[in-house]
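Reviewing the structure listed below.
In this view, the complex is presented without one of its protein chains, the others remaining in place.
Labels A, B and C are assigned to the chains in the order they are written; within every chain, residues are numbered from 1.
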Amino acid sequence: MYPESVEELRRRTRDFIRGTVLPAEPRPGQALNLTVRRDLAQAAREAGVFAPHMPVEYGGQGLALEHCSPVFQEAGYSPIGPAVLNCMAPDEGNMHMLNLIGTGEQKKRFLAPLAAGEISSCFAMSEPHPGAGSDPEALATTAVRDGSGWRIDGHKRFTSGATFAGFAIVMARTGADGATGKGAPDGATIFLVPMDTPGVRLGAPIHTTDRYLPGGHPHVHFDGVHVPGSAVLGEVGLGFTYAQLRLGPARLTHCMRWLGLARRAMDIMLDRANTREIFGAHLSQLGIAQEMIAQSCIDLETSDAIIAKCASLLAVDPKAGSALSSMAKVHCSEAVYRVIDRAVQLCGGDGVSDGLPLAQYLNEVRPFRIYDGSTETHKWAIARRAVSSRRRAVEGGEPFQGAVHNHDGER
Amino acid sequence: MYPESVEELRRRTRDFIRGTVLPAEPRPGQALNLTVRRDLAQAAREAGVFAPHMPVEYGGQGLALEHCSPVFQEAGYSPIGPAVLNCMAPDEGNMHMLNLIGTGEQKKRFLAPLAAGEISSCFAMSEPHPGAGSDPEALATTAVRDGSGWRIDGHKRFTSGATFAGFAIVMARTGADGATGKGAPDGATIFLVPMDTPGVRLGAPIHTTDRYLPGGHPHVHFDGVHVPGSAVLGEVGLGFTYAQLRLGPARLTHCMRWLGLARRAMDIMLDRANTREIFGAHLSQLGIAQEMIAQSCIDLETSDAIIAKCASLLAVDPKAGSALSSMAKVHCSEAVYRVIDRAVQLCGGDGVSDGLPLAQYLNEVRPFRIYDGSTETHKWAIARRAVSSRRRAVEGGEPFQGAVHNHDGER
Amino acid sequence: MYPESVEELRRRTRDFIRGTVLPAEPRPGQALNLTVRRDLAQAAREAGVFAPHMPVEYGGQGLALEHCSPVFQEAGYSPIGPAVLNCMAPDEGNMHMLNLIGTGEQKKRFLAPLAAGEISSCFAMSEPHPGAGSDPEALATTAVRDGSGWRIDGHKRFTSGATFAGFAIVMARTGADGATGKGAPDGATIFLVPMDTPGVRLGAPIHTTDRYLPGGHPHVHFDGVHVPGSAVLGEVGLGFTYAQLRLGPARLTHCMRWLGLARRAMDIMLDRANTREIFGAHLSQLGIAQEMIAQSCIDLETSDAIIAKCASLLAVDPKAGSALSSMAKVHCSEAVYRVIDRAVQLCGGDGVSDGLPLAQYLNEVRPFRIYDGSTETHKWAIARRAVSSRRRAVEGGEPFQGAVHNHDGER
Partner (left out) sequence: MYPESVEELRRRTRDFIRGTVLPAEPRPGQALNLTVRRDLAQAAREAGVFAPHMPVEYGGQGLALEHCSPVFQEAGYSPIGPAVLNCMAPDEGNMHMLNLIGTGEQKKRFLAPLAAGEISSCFAMSEPHPGAGSDPEALATTAVRDGSGWRIDGHKRFTSGATFAGFAIVMARTGADGATGKGAPDGATIFLVPMDTPGVRLGAPIHTTDRYLPGGHPHVHFDGVHVPGSAVLGEVGLGFTYAQLRLGPARLTHCMRWLGLARRAMDIMLDRANTREIFGAHLSQLGIAQEMIAQSCIDLETSDAIIAKCASLLAVDPKAGSALSSMAKVHCSEAVYRVIDRAVQLCGGDGVSDGLPLAQYLNEVRPFRIYDGSTETHKWAIARRAVSSRRRAVEGGEPFQGAVHNHDGER
């Protein structure tokens, strides 16, 4: 159901990941060595699978978002695959954004080397309490006009990839009031800030449960950082709009990649079922394993289906697609976790040990139920949209369904 | 993502169901009156929404299976909608089968009046223990050659629609041995048997928890029923193959229709949330309702997505599509039940009373987790397919994933 | 772990239910015939198992609440068992209440014949929207002083048992203001009202999904009903307090009885597993059945354990016991439903038909997830209690656990 060219790229990617990347994976709990990553990236370029989502002019394979899923799933079959193919978060979402709204000059300076894998980047959005978290409106980092440029002050955290990044995409408040915004539209503005700009300082790392990619998710401090006017990405004051633009697709590509890792976990549990005891020793317990295997198949296929539906919708109706991406994100992040959790269980003691990579996979995906909007935050938004959309429909003439049959003079 | 002509038919169907069918629905617990059904069917013909899945030459709207979902969901929004539109089980699956493998004569005699809604039909497959149930191979009803025709003997049950049917599609064993099959290929054969054929006798009804359609799911006895050679549908001995052919799509159209009813339940709970207390009285408990509403949205959308994926696949690869239809059936039947169950819960006392139709909806869909293959039967098949498919892949060269890292001389 | 006398009564009850009651059960979907009920009740008296929870002086077996669980579970093994033993809701809770706070005269007139099974009763609490439902404070029925007595006006619904009741226990608002209460304490008061009092009128029945006991859950109207001062149960103005007093134990005895029915469903599914195919035909699918059977065992045993814990706690600390009864009620009502639902599933087509009683059992217990406080209403209350209780503990010196480790100048 995908064009043949996409299917070809998928097969190439599959062959590359299984033939070249799998043998080079670090041991569970270890991080990908940067030299190994560089070598594998070069091999990916030569294999014609590098940067699948980027236009050919930037060295990519020219995939549209609605065709990314099969290819990204193949990439994600290895926990280091997306990094090797340069389609890992946050770089992948940053490239997407730069490509959409960057100026020619910005693309040349930031996008080209990023797409080529020469530098990496980070997305500086989350802040310590009570700043921007699930609620971006609480943004505390500020940017005020300073001569022809801007001065940025703030404190970010969970800034994945900052340790090795060449530049940061920074979200800062640029208010309407004279004090901070000097006439700028009220809201947020996005800035491109090289990490070696004076005043940018890497803070303490935050270690979350993932381990495959080095560098953690550190604090980053911006203390009186001066940037020129050309550092503004897109228009002043439209930061939140752009962030939304980035978020829908970024959320979905996360689903694609992690779904690939869930397929890996599935293969591990199936190979176990095919060759050895499960649950320790009792082959006779295969029955209970069947329940777990079947439910995992269903989790994988429904995830694949909702991703495909959402990617198609994003292409024709970004607003509806973004709303649907909330549901896709919740379903896929929970489904992926369940599949890996069942694989752990099926492999018994080996499942929780470093003799198999499953326990680390579980830790790798655990944060995905939280970042890019936690399951609960999305549910809250999904429910609110459903309730208000139905209310408008009824107000618009849809037959009201809530009336209780009049038994006894009761409405 | 559907062609505009499909979208138009969907809108027409939607308008017809909401404007004409909803006001004519029987009270919860009551069955659709046959005269009312006839009048509504006539209105459906006039509205250009009758028999959406049938070719135009048979008075239908010419929808391909892969385009049926949005239209069938609209039909299913009313529990009597599919019957009114003549796309209800078992007639819909029977038409599908007759259209695929019937002779010109059979189509004229059986399909034409069935598609036109002039007669109805039943599918006589299930038998009392230890005959054909989940395992069709246990088929106990036999057909033996008898002159130029056949003699059928057997006892069927759960024969939905038999009470009012004009004819039955009967599955019977036609073995290779002289005693039963007289040289016929070993296996099963399908026969078209008018219900007024001597020897066909309606047995006791079986009442399951559904109520909207009259007639129950009775026992039917075939005692020395003689039918001519032209009663054979398709080829002698290929009965199980045809049954599979019928089952994949029939399973999926069930999903489509019931998903429509789940959307109805969703609207009832949203209207409740918008206009009155929920859980009895506490508006402040909306939060817990949000969880239930959001999870229901996800259940609806993932069901819609897996149906669409499966319908597309059935069109290009029936075997793979049939395998996927097992997963779609499990996911949708469980999801639909959960959505209606949550709606019941949200409406409190009214939810379990006949003041709202929700408790009956729950009873209406409860059997769907069992018929057309129970959730557990499908899971068993899904797991077996996954395990053996992976084994073949590894044998074919896929990298084996089950090896435990050698800590200590251990493989 | 129960005294031997309790164990003896349990065995007697078990023998009576299995030997005498089971053979007299109505067919699924039918209601218990009142003559049959009378005969069975007489047999229960003779077998020494009648009214297990009532003092011996009232013809009961003198069980304390903390010893009721094993006996009530045996009673509930038949859906008509508790009615036959006169320990069914609402009579059982009404007896409990009358015994605790009734005057000698009230006990003689109302409790004695009720305990003896000569009359039955109802509890008139719920009202149509926007009156008393989950939130009893919304009580709309009023009682105002009228000479030496009271005049009651109001409209109740979901008044289980009203059709055949000799008297109603009526909750009515008796405000502090002159208009309604004439100096009575602000709040609610409970009245004992014979059903033949002028002005009491049975309204339309409400049918919920249960069927074993006749009479439904009708509307009852109180139009200018005059009752004497002696009709007040307990003290004027303490109605809500008494209602709470009734509710904790009543909730728990519901759990006990329904747990008995879940054990019945369990036996049905085990007998099926032991003698015939499951899921239709495949004995090989026993594995998936094992998951369902094991989970059902765990549901039964955890329910039994939390009931025992809660009954013990109610005896020594009614307030803590009542709080725990919310959790017991949620756990047991959901667990009981799951067990029966799995039994339905395991029995395939028979499970949803009237060939087995399981589908009706499912409908019988479905409302229990809603009445006596729905799962969601209880969860709301449980969460609020947990949050505020922890807040008080921390204020009282418990070490605060919510601090995030200071990575980077962050609190």
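Here, a contact is a pair of C-beta atoms (placed from the backbone, for glycine too) under 8 Å apart; a residue touches a chain by one contact, two chains touch by 3 or more.
Just so it is clear, the structure is predicted and the values come from calculations on it, not from any experiment.
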| item | value |
| --- | --- |
| Omitted chain's touching partners, listed by label | A, B, C |
| Candidates A:Gly175, A:Gly203, A:Gly237 or A:Gly355 - the one touching the absent chain | A:Gly355 |
| Which residue of B:Arg157, B:Arg211 or B:Lys309 touches the chain not shown here | B:Arg157 |
| Contact partner of the left-out chain, one of C:Ala51, C:Val330 or C:Val344 | C:Val330 |
| Hidden partner chain, touching residue among A:Ala115, A:Ala231 or A:Ile288 | A:Ile288 |
| Residues from chain C at the interface with the omitted partner, ascending | 1, 18, 22, 27-28, 264, 266-268, 270-276, 289-291, 293-295, 297-298, 301-302, 304-306, 308-309, 312-313, 316, 324, 327, 330-331, 350, 354-356, 378-380, 382-384, 386-387, 390-391, 394, 398-402, 404-405, 407, 410 |
| Absent-chain interface as seen on chain A, which is shown | 29, 126, 129-130, 133-135, 138, 158, 206-209, 217, 276-277, 279-282, 284-285, 287-289, 292, 344-346, 348-349, 351-355, 359, 362-363, 366-367, 369-371, 374-377, 379-380 |
| On chain B, residues whose C-beta touches the chain left out of the figure | 128-129, 155, 157, 203-206, 219, 285-291, 404, 407-411 |
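FYI, only the chains that are shown with their structure count from here on.
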| item | value |
| --- | --- |
| Copy pair chain A, chain C: interface residue numbering same or different (half cut) | same |
| Chain A and chain C: spacing of chain centres that average the CA atoms, whole Å | 49 |
| For chain C, residues contacting two or more additional chains | 129, 206, 285, 287-289 |
